[in-house]
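Only one protein chain is missing from this complex, and each of the others stays in its spot.
Chain naming follows the written order as A, B, C, D, E, F, G, H and I, and within any one chain the residues start at number 1.
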Amino acid sequence: MAQALKLNSTAEPYADLPQICVQLQEAKAKKGLTFDAIGKAIGHDEAWVAALFFGQAKATSEELAKLGDLLDIPAASLTAEIGENWFPRRGLGPVPPQDPLLYRLYEGVLVYGTPIKALIHEKFGDGIMSMIDCKVSVQKKPDPKGDRVLLTFDGKFLPYLRW
Amino acid sequence: MAQALKLNSTAEPYADLPQICVQLQEAKAKKGLTFDAIGKAIGHDEAWVAALFFGQAKATSEELAKLGDLLDIPAASLTAEIGENWFPRRGLGPVPPQDPLLYRLYEGVLVYGTPIKALIHEKFGDGIMSMIDCKVSVQKKPDPKGDRVLLTFDGKFLPYLRW
Amino acid sequence: MAQALKLNSTAEPYADLPQICVQLQEAKAKKGLTFDAIGKAIGHDEAWVAALFFGQAKATSEELAKLGDLLDIPAASLTAEIGENWFPRRGLGPVPPQDPLLYRLYEGVLVYGTPIKALIHEKFGDGIMSMIDCKVSVQKKPDPKGDRVLLTFDGKFLPYLRW
Amino acid sequence: MAQALKLNSTAEPYADLPQICVQLQEAKAKKGLTFDAIGKAIGHDEAWVAALFFGQAKATSEELAKLGDLLDIPAASLTAEIGENWFPRRGLGPVPPQDPLLYRLYEGVLVYGTPIKALIHEKFGDGIMSMIDCKVSVQKKPDPKGDRVLLTFDGKFLPYLRW
Amino acid sequence: MAQALKLNSTAEPYADLPQICVQLQEAKAKKGLTFDAIGKAIGHDEAWVAALFFGQAKATSEELAKLGDLLDIPAASLTAEIGENWFPRRGLGPVPPQDPLLYRLYEGVLVYGTPIKALIHEKFGDGIMSMIDCKVSVQKKPDPKGDRVLLTFDGKFLPYLRW
Amino acid sequence: MAQALKLNSTAEPYADLPQICVQLQEAKAKKGLTFDAIGKAIGHDEAWVAALFFGQAKATSEELAKLGDLLDIPAASLTAEIGENWFPRRGLGPVPPQDPLLYRLYEGVLVYGTPIKALIHEKFGDGIMSMIDCKVSVQKKPDPKGDRVLLTFDGKFLPYLRW
Amino acid sequence: MAQALKLNSTAEPYADLPQICVQLQEAKAKKGLTFDAIGKAIGHDEAWVAALFFGQAKATSEELAKLGDLLDIPAASLTAEIGENWFPRRGLGPVPPQDPLLYRLYEGVLVYGTPIKALIHEKFGDGIMSMIDCKVSVQKKPDPKGDRVLLTFDGKFLPYLRW
Amino acid sequence: MAQALKLNSTAEPYADLPQICVQLQEAKAKKGLTFDAIGKAIGHDEAWVAALFFGQAKATSEELAKLGDLLDIPAASLTAEIGENWFPRRGLGPVPPQDPLLYRLYEGVLVYGTPIKALIHEKFGDGIMSMIDCKVSVQKKPDPKGDRVLLTFDGKFLPYLRW
Amino acid sequence: MAQALKLNSTAEPYADLPQICVQLQEAKAKKGLTFDAIGKAIGHDEAWVAALFFGQAKATSEELAKLGDLLDIPAASLTAEIGENWFPRRGLGPVPPQDPLLYRLYEGVLVYGTPIKALIHEKFGDGIMSMIDCKVSVQKKPDPKGDRVLLTFDGKFLPYLRW
Partner (left out) sequence: MAQALKLNSTAEPYADLPQICVQLQEAKAKKGLTFDAIGKAIGHDEAWVAALFFGQAKATSEELAKLGDLLDIPAASLTAEIGENWFPRRGLGPVPPQDPLLYRLYEGVLVYGTPIKALIHEKFGDGIMSMIDCKVSVQKKPDPKGDRVLLTFDGKFLPYLRW
């Protein structure tokens, strides 16, 4: 699927991100690479790479160097914009999201959030599931009745401190 | 953990639910049953049972009968309040949620939503992950550095109709 | 499906409606009647009847009398609460709706609203589609790949006055 | 009605769309084509074409090529901005919409949403009407008392998964 | 149209008003009186009376006495709830209003507000139209193509103080 | 009052309008014309002209030609930006409005909206006052105690369809 | 103006206050006392007393005893509800306020807030005007053209700490 | 304090104002003038001048001429941007304000608004305090325990019209 | 300070909490105990006890037993309402908070949040400060110029997982 891509850099979700994020997305498209291929090249899972490309994760200088090589982006641009001195200001776009794919994730919280809370408390006690010490994964699960998306959050349980 | 439980039925998330939901939760506590145990008794996964107990799923009359037996709640009360003629008005409480456990799920959408969207499109094309034809699961994953919560959404991919 | 139904009258969408609306719904369930059957008895389409049962339409005294006969509700209660001197205060519940079925309708406006606007202007010129002089219809359209809902709004075009 | 059209590309609903959408609209106006004529040329219904022109649908490369030919827009611009590597971020503008035409659609949800929900549940059971596997249509229905707009959503019913 | 009327006193717009407002409305219905007839009896315009019945205006003790006589409500109840020591806390219900009739008034502000501002400034200079020193009137204007509502606000122009 | 006028075209309410609206306002100021004078020249009421100048109404090509002549604006600019292929996206600025003049109109809805609703229902039955088939007028009414603004909405009553 | 007063204790602004506040207001009305008269009896300014009656200030036990004597309310009720162990949860009702009198105060902040900020900085430097160490006063200033309200905030200037 | 000042003209509160407002502020700084000094030069109170500099008041052509002389700004620029044909669109920035100085003013409304309303009604009856026919003043009141800000609103009482 | 206390249990922040929280606060007042004294009796810091009394923390059965003894509340009531089967639904009241004390904490986030973020990243790298594994402390720090509040959050740094 190598093909030119030109994003509207002043539109959501790019306007509030380092502008190099637009270049990353465009370079990936031009090279015809998947997030998985990029992940393998820099030693990370595809979901983490996708987070990085939307300014939601932070890479090391070494990882940025590899990324620059792979995508023909000057390492200096990468390190200046999303390097050591940069820290993500996470969160993307207005809520509730209008995009139907994003909304479905949000609806998962509306409908199943309280039941999930009840189950976590039943199994773990008082505390939360970390979204910081957490791995996210998106897998394709073939199914004759229609392929399925397997979306997994694998987060550490953090018990509430009692002091 | 069998123990009396008395919920504030006019508080969130109970105020807008059929009031039998309060009785279900209180009866479960009194019997000392887990969602899993109840699920086994009525033939459903624990997460679906938790959804039912918060008015987010719909049971058949047979399932309600079994539930009434198990929890000593008159079947007539159950069928009148959450039986055939009742349909869930799903969604629980104000957004963004203030409760930290609920908020973390919501934060997962804020931070990882757009990357997840990018991955789903890369793997499946234009469409969404269904939250209707979707299974939710909460598992405990022991870990020496601290147990982990494995939260999974297994939803059908629905391609956008082109007409 | 005749069966007892007991609604939470202090919950959405009933709390802000005439309380007779709860009785109407409960009586319909007990009698096992469909909206269509009730509509035939009082001379209206099923969708209009559903609107009436949720306080979104206004019936005549004759229609209320027939309705009272059919559902065994004293006509005096009906005329006192939703009779001649009562006028609907239309609109039901917070927006955006959290319930997934309601949300999908709302999403239809988000995604297709502007294209629909463009088409109406192309075909009719400057003006709107009336939601007052408008018939709503919900039909079941059998389909081997899964039945379909045919939702139709048939509303008068109103050109903008130029004065 | 071939005539020049110059849109304010930084205003709603264009600011957050691929900027090629503005060119599409302007080219359509200049050529004096209807959405229907364009639809016939690329093999789609007029409503789908309108959705595409507002960045709410995704075309194939072949369709974009035909579109470029028809409207004298370089195919390369089209594929770079709304081609294979682009996926719609659907949803257009703030809610509630202030434009009266858009608002009437929204009002349809406020007033008739809950009655429609009741009818769908009565006819289909627990589930939703899909806005993904859904066809939208806008037709002109001549009427001596004033022409009418026939707006139809034809969406698949999706039953809630019970697991 | 004398007929019993029973309002839901815990619903909008009554919940936040003195509860005597419900009795006023119910008594008016039972007596079959119009706002105009009541206005004539107490020496005020019908629109002012309607405002009073919804807690948006303040009557004198003499006016309340006449009102009590006319509607068979004890003057003591009226003076205790909306008498000398009571002052309206004006404003009724959430905004934007969901009820279509109320919404149209609101839409008048959205669509014509800025043009009206331009005209007032052109004709009067810098200042506002008072909503305090203002008469409101609703008239029926027969028209063969459909009767019209003539809604008038007659408010004093207040120039901005320059000091 | 002919005098140069330079508007901030990126500020409310101009940012979301066709940019020709700024030119219209500036040309009107330079020519020292009133909305009434312009209205007479193109055959419309001054309030309709004011609406047109803020992108809230739609003119014909003939009217735009006259307008161009009167204000020395090339007709081609006018037809390209607000001509046949353009349709207003009505509604101006955030709500509630902060500007005191606009707010007073809005306050009229808050305070008198429900009483007006009651009067319209009493006089016309169930339905609304149209804001589409509606004339707006702003007149100066001299008064020794201070001139008054007479603001009138003359809109068709639309009864709710019963089907 | 001694006269019975019966407030709707579940309506704004009383619902979220200690319920003794309703009794205070009703007792004041029955005794026909002004805030000033009460202030003189307990040694405070009338504005502070008004704040106390709406749960926005805190009295000492001695002051409550005097208040109880004056208004014939048992001191025990006063000390239990707004005594030593009670602390105000200040703030009254939704914002923006719909009541026109309250709104005008709010509009003062919208229109003059930034100019006031500029003046305070010009005269005092970087810091704020305290609303904690602040006296509020409302005076009647007779004027032949119409009496005026003199509303004064006398608050300590607090310079920003630099550390 | 004569010193260069360079404001961010695309940031609050300047973005929505005539851009000459930025020049006014910068010129005032460069000249080292106070609002009071400017006020004396053009015959107005310092608070009114501050309002003018933030686009919240309207000057005459003569006043603008004097202002241009004093600040070395071409009168033509001033009259084109804030002259006869310009009318303020008052209101500055989002609410609630985040800036602590602005917030304190807003907090004054939250905490003391209802008590002030009660006092005004007690002293004047039913009506409001005008923010249009209103003088604002900010004075420095020396105090050994820390200087105080004396903020005064002197507004005409407007009784509600009864018609 | 032992004294009766009677809270409005339907007002914020009690309405959405287990109703035993009201009894806890009232019993504490009656006994004249400080949070510190209660903390010493049940082996916790005073701030944790305060959190427990507002339903923001979870105690063990043993702690509840001690608490019941200390405050003369039946242990059965405590265990039924806030015992093993109960889990806090944390978060208290609307945001932004109107109460000035609460608002100041919130303002701390508005003004110092981004600087604090910058410092944490500079010292710790990419991650967050946990509010789950966090101790809160409120101390009185005597100062001749006015006592000071020392508010401390002592939370674990959690580095973002990279996977």
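The rule we apply is simple: a residue touches a chain if its C-beta (ideal position, glycine included) is under 8 Å from a C-beta of that chain, and two chains touch if they have at least 3 such contacts.
All figures in this text were calculated on a predicted structure; none of them were measured in a lab.
If you put the missing chain back, the residues of chain G touching it would be 44-45, 47-48, 57-58, 87-88, 117-118, 121, 126-128, 130, 132-135, 158-163.
Not every partner is drawn; the one left out touches chain I at residues 13, 34-35, 46-47, 50-51, 53-54, 56, 90-93, 95-97, 99-102, 104-124, 127-131, 134, 136, 138, 140-141, 143, 145-158. In the full complex, the hidden chain is touched by chain B at residues 96, 98, 100, 103, 107, 110-111.
By our rule, only the chains that are shown with their structure count from here on.
Separation of chain D from chain I in touch steps, taking the shortest path, is 2. One copy, chain B, sits rotated relative to the other, chain G; on C-alpha atoms the angle is 145 degrees to the nearest 5.
In summary, the pair chain E and chain H forms a contact in which both copies contribute largely the same residue numbers, shared numbers making up over half of all those used. A straight line joining the Cα centres of chain F and chain I is 54 Å long.
Chain A and chain G, compared by their mean Cα positions, are separated by 51 Å. Multi-chain contact residues of chain E (touching two or more other chains) are listed as 13, 47, 88, 90-92, 95-100, 107, 110-111, 117-118, 121, 127-128, 130-132, 134, 158.
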